[in-house]
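Note that one protein chain of the assembly has been removed; the remaining protein chains are unaltered in position.
So that you can tell them apart, the chains are marked A, B and C in the order they are listed, and the count of residues begins at 1 in each.
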Amino acid sequence: MEVFNIPFIAVISLVIIGLYAVIFKRNLIKIVIGITLIESGVNLFLITLSYRENSIAPIYTNNPGGVMSLPVPQALTLTSIVIGVAVLALMLSLIVHIFRHYKTLNVTKIRGDDE
Amino acid sequence: MITEFLSKILKTFETGSGLWNPLVWICAIVVAFLLMYILRGFGNRKFKKATGQTQAFLSGNPEYEKEQMHVKGGNVYWGFTETLKWAYTVFDKMHTGNVSDYILWFVIIMGIFFIVIGVI
Amino acid sequence: MSTDGILTFLLQHSPALIVAVPLLGAFLTPIIGKINDKIRNLFVIIIVLLTSFFVFLLSSNILSNGSIRTYVFGAASANNPVIRIFFQVDGLNAFMIIIGAILSIVAVLFSFRYLKEYTGQDKFYTLVLLMIAGMFGMMLTGDMFNFFVFLEITSIASCALIAFWTSKGESVYAGLKYIVISTIGALFILFAIAILYGQYNALNMGFLAASIQYTFLDKVALVLLISGLAMKAGIVPMHMWMPDAYGRAPISILLVGATQASLYALFRMVFTVYGSHLADILRHIKFRFFVTIEFDITLNGILGVLIIILALFTIIIGVFMALKQSDFKRLIAFAAVAEIGYMLLAIGAAIITISEIDTETGTIILSEVGVNSLKGGLFHIINDALDIGLMFLVAGAIYYVTKETSLNKLGGLARNMKYTTIFFLIGLFAVAGIPPMNGFASKLLIYESTYEINPILSIIAIMCSILLLAMFVKVFHSIFLGPKQEKFEKIREVPKSMLIAMAIISCIIIIFGLFPDIILQNIIEPAANALINNGLYIGGI
Partner (left out) sequence: MSGMSRIVKTITNITLPLIVIYGLYIILHGHLTPGGGFQGGAVVASGLAMIVVSYGSVWTMKKIKEKKLSTLESIGAISFIGLAFLGLLYGTKFFDNWFANSGGMFGDIVSYGNTAATINSAGVLPLMNIAVGLKVIAGLFAIVLVMAYATSKVKREA
């Protein structure tokens, strides 16, 4: 197995662990943790795409020698992290509200509208 | 110019194998309502209010208060839902209202797509 | 500058202004709200009207001459198409933003009186304007990652809107469900975007469409894109969030717009980004079974069949579940699911009829039936937005006066609310597709073209349309008819601004119904042409 494949294996396993947590866990906080796991998997994928072996940071106007890593996926990852923070904050504040109403975080015990 | 505008408006809407013009239909509906009104004029004029004529006949049962007679929204298609109970039990099992199940459906559909598109 | 010069300047910059003006308005709203409620309301409606003015300026220009307009951010020209952010507006985008503009005007107008008694209105209007900005961004952008960002902006804003009434546990839970669903969908879309970027080193949709190869990784990206966007568009069996979200949001009409923006993205991905490989022969199958059977499996064949199967499920389950609901808003939400099924059915039928792709000009060659079907599907998008939107407004009006959405507890409201009853009847005929309302024209196109593909499809579609009529008749019976109820004696008609909002949509519905040919030729046909002829979109960069 090539050593370069390890990040991609990590990406896939992060996404799958995240999906597992979202689908099979019954605690709302754990579901949110699952979502953040998926998100970090996707972010890791983007960062891995930008990496070149022995590359330097893309902050020079002129390349001082060697390969620069791609700046665009890093910008994309940054944006995705910012969005992730907003989503995480929103989800957690909604969970605070839910706990106030139902006094539980177990999804099977929360009665929403489910006809 | 007016004729051009009229022909633009009155142009029928072609659907490939047929056509459809709502304005003609509206004329037809108006004519039908006129006919209905004329037919109504032939009706019997002996009808009197506040007599036995206005009371509903419910197979000899007494008539309830009006509030009790109103069929509630949940009961309107009772027969339909009762006949299709086998389908509705399946549908109800699908709609659990649980967010994990929603994601499970998403993963299942993604898997089917992957099998169909990715493998073929 | 003369007025002509100003108009050209505005037209030139309108793609950016359509998104930027509501965004600026959203951030200014909390500050202006500190002065006075009335001034804030005036400000919000001015912002929305200004945005709509830009929308109509842009879309009338695009739709009349069938051109494409590319707006590059932060530079005079696109010297490096890979890293610049673009807005690309062709006929389809112009068509979609018209829907967005109508929905946002009506939603803002309706919510002035609807939410007058509640606290936190500043935040509400901020969220509404953010959502409008995100929705327009989704409809206009020509960049994949930018699309993801706008998708997330829209879902965050709409989640906060759904959970706006935090005093009710159900609405908070519905908001949480919505954000979980949309975040996971969006993350898988981002995964697909990353896969495409890794292969072609570009994020621009036109550039990707020109260079896509349909390798195995592209297949994976296609699967992720379709399933993520299908979940956002509420296609069965990923529709379950829709009744929860639509049933609890204060103004569900804007959510309809956001859902349709996702549907638009689905069409854009399939027809434009993967457009050059739609007619690819994937497998050649040959076997002997008494006679030799030989046929090709093409990409458009399997995609079309998949979409049609999903569409049939969507129609049937949407209608059957709607028939059973006893809550007005949930019922409309399931009807909305069914209506989305009709659009998908038409689009799937159009995809099946694709015969070949002209690779030089990027034109997708469809049979005449397919073109009609495509037109019907696109026409149904705008009709669905109007009809379902009107229904949600009526539901909001009824909630405003009675504080009740359960069908079992309502009754006899037609005596006190004459105008609302009339608007509801117009919406009823429109949703069920009864002539001469607008729903009929598009459904007729869908029925006839799907009949050519397979008669069973159109039979199911017509049967479910009858059921749609049946369930709205049930709603009419249980809300507006029936004897007077004591608790609803003191009910008055809703305030004028809400009536005006409903009247605007009703007028548009009737105009669309009476003159379908004009609408079809001036709005729908450029959109359908834009979807079929990708050469312009690809050449736009």
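We adopt the following convention: contacts are C-beta pairs under 8 Å (C-beta built on N, C-alpha and C of every residue); 3 or more make two chains touch, one makes a residue touch a chain.
If you're wondering where the values come from, they're calculated on a predicted model, not measured in any experiment.
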Where the missing chain makes contact, among the chains that are shown: A, C
Sole contact to the chain not displayed, among C:28, C:220, C:365 or C:518: C:28
Among C:75, C:293, C:309 or C:463, the residue in touch with the chain that has been omitted: C:75
Missing-chain contacts mapped onto subunit A: 57, 59-64, 78, 82, 85, 89, 92-93, 96, 99-100, 103
For subunit C, residues in touch with the removed chain: 13, 16-17, 20, 23-24, 27-28, 30-31, 71-76
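Operating definition for what follows: only the chains that are shown with their structure count from here on.
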Result of counting contacting C-beta pairs for B-C and A-B, higher pair: B-C
Approximate Å spacing (C-alpha centroids) for the pair subunit A, subunit C: 28
Inter-centroid spacing, subunit B versus subunit A (mean Cα positions, whole Å): 46
Per-residue multi-chain contacts in subunit A, two or more chains: 22, 31, 112-113, 115
Shared interface positions of subunit B, touching two or more other chains: 95, 97, 99, 103
Subunit A contact footprint on subunit C (complex, rising order): 82-83, 145, 148-149, 152, 156, 159-160, 163, 166, 169-170, 172-177, 179-180, 183-184, 187, 190-191, 194, 197-198, 203, 243-244, 247-248, 324-327, 330
Partner subunit A, residues of subunit B touching it in the complex: 92, 95-100, 103-104, 107
Residues of subunit A touching subunit C in the complex: 15, 22, 28, 31, 35, 38-39, 42, 45-46, 49, 72-73, 76, 79-80, 83, 86-87, 90-91, 94-95, 97-98, 101-102, 110-113, 115
